[in-house]
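Every protein chain but one is kept in place in this view of the complex.
Should a chain be cited, it is by its letter among A, B and C, assigned in written order, with residues numbered from 1 in that chain.
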Amino acid sequence: MIRTLTISPDPIDEAALVAKRRMSQGMGAAVYFAGVVREMEGERALKGIDYEAFRAMAEHQFHLIFAAMKQRWPVESVRVVHRIGFVQVNEASLWVEVIAPHRGEAFAACQFLIEEMKAKVTIWKRGIEETAA
Amino acid sequence: MIRTLTISPDPIDEAALVAKRRMSQGMGAAVYFAGVVREMEGERALKGIDYEAFRAMAEHQFHLIFAAMKQRWPVESVRVVHRIGFVQVNEASLWVEVIAPHRGEAFAACQFLIEEMKAKVTIWKRGIEETAA
Amino acid sequence: MNVNVQFFSYFKQLTGTSATSEALPEGATVAELLTALAARFPKLRGGEKSTLVAVGVEYAAKDQVLREGDEVSVFPPVQGG
Partner (left out) sequence: MNVNVQFFSYFKQLTGTSATSEALPEGATVAELLTALAARFPKLRGGEKSTLVAVGVEYAAKDQVLREGDEVSVFPPVQGG
């Protein structure tokens, strides 16, 4: 299983990532998820979210999740990009691609990855309000 | 809910489609599915699949599914592209984008759309074997 | 009355045609149309359970009553994606 992980402050160029997809002729399904910063969090209007990472542990925990995916599904490739630092409303903070032979596997593995990430990967967010300097 | 449906023999330019995404500031999740023609179908090596559509009915049935999605989930936008005619192995025959406020809704609505499509949309496939003229 | 019939997918190979018309008594149902078609096109026989029928762009149940000039489509299970 090919594993590609990027944790970076750079904007996520989804089109370029999609254009770089590689999948073998036995693969039939590619599932993507883009998590985008929303304007409202609770009652507060945000201009963005600041993401902080304990990077070495975040990378390790992502790789533990990838290993668990490989155990459960015949995934050929997983690519994950997580932004850190300030991410403006309407921009993607997370991008995931999962490639598998069939649709059900790809969807299940992609959702598993995101749920496990939200429980284990050492990244935190802090809402930056519209009115902040 | 914005509904964009394309049934066409043209190759699906996923990167261009992703680059054209529009989502409002209340939306947090974009889920994509690309269905790609696989080399093997049963025991036969394929060079591709020929897709035939009863187009007027296929479009109508897609729109019924979109209406059912709108009833069930707060989806802001759905885009579907289905190729017809010959689609070579390793090329996408189906592309779906679902945009919703939250991840769970977007994944559920996207999978619902594909499952309903496979039951109701009047498109048929015929494997074209590697050895065929 | 007459209804127009179009076939899709391998039903075109089974019948040797993509379209035909069928003369039926007034009040005939989809099921009666399928019986008439199976008489004319023997290769359609035996597959009735997995045969789908539409009138216009809507799926039709086997007991739906047909009307003069209906555009009926007859096809095997769909396979998009």
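Quick note on the criterion: contacts are C-beta pairs under 8 Å (C-beta built on N, C-alpha and C of every residue); 3 or more make two chains touch, one makes a residue touch a chain.
Since we're looking at a predicted model, the values are computed, not measured.
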item: Contacts of the hidden chain among displayed chains; value: A
item: Absent chain, residues of chain A that touch it; value: 35, 51-52, 54, 56-61, 82, 93-94, 114, 117-126
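Here is the rule we go by: only the chains that are shown with their structure count from here on.
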item: Chain-level touch network, classified as line, ring, star, complete or other; value: line
item: Centroid distance [mean C-alpha coordinates] between chain C and chain A, Å; value: 48
item: Chain B and chain C: spacing of chain centres that average the CA atoms, whole Å; value: 27
item: Whole-Å separation of chain centres (CA-atom averages), chain A against chain B; value: 22
item: Overlap residues in chain A, where contacts from two or more other chains coincide; value: 103
item: Set of chain C residues in contact with two or more other chains; value: 81
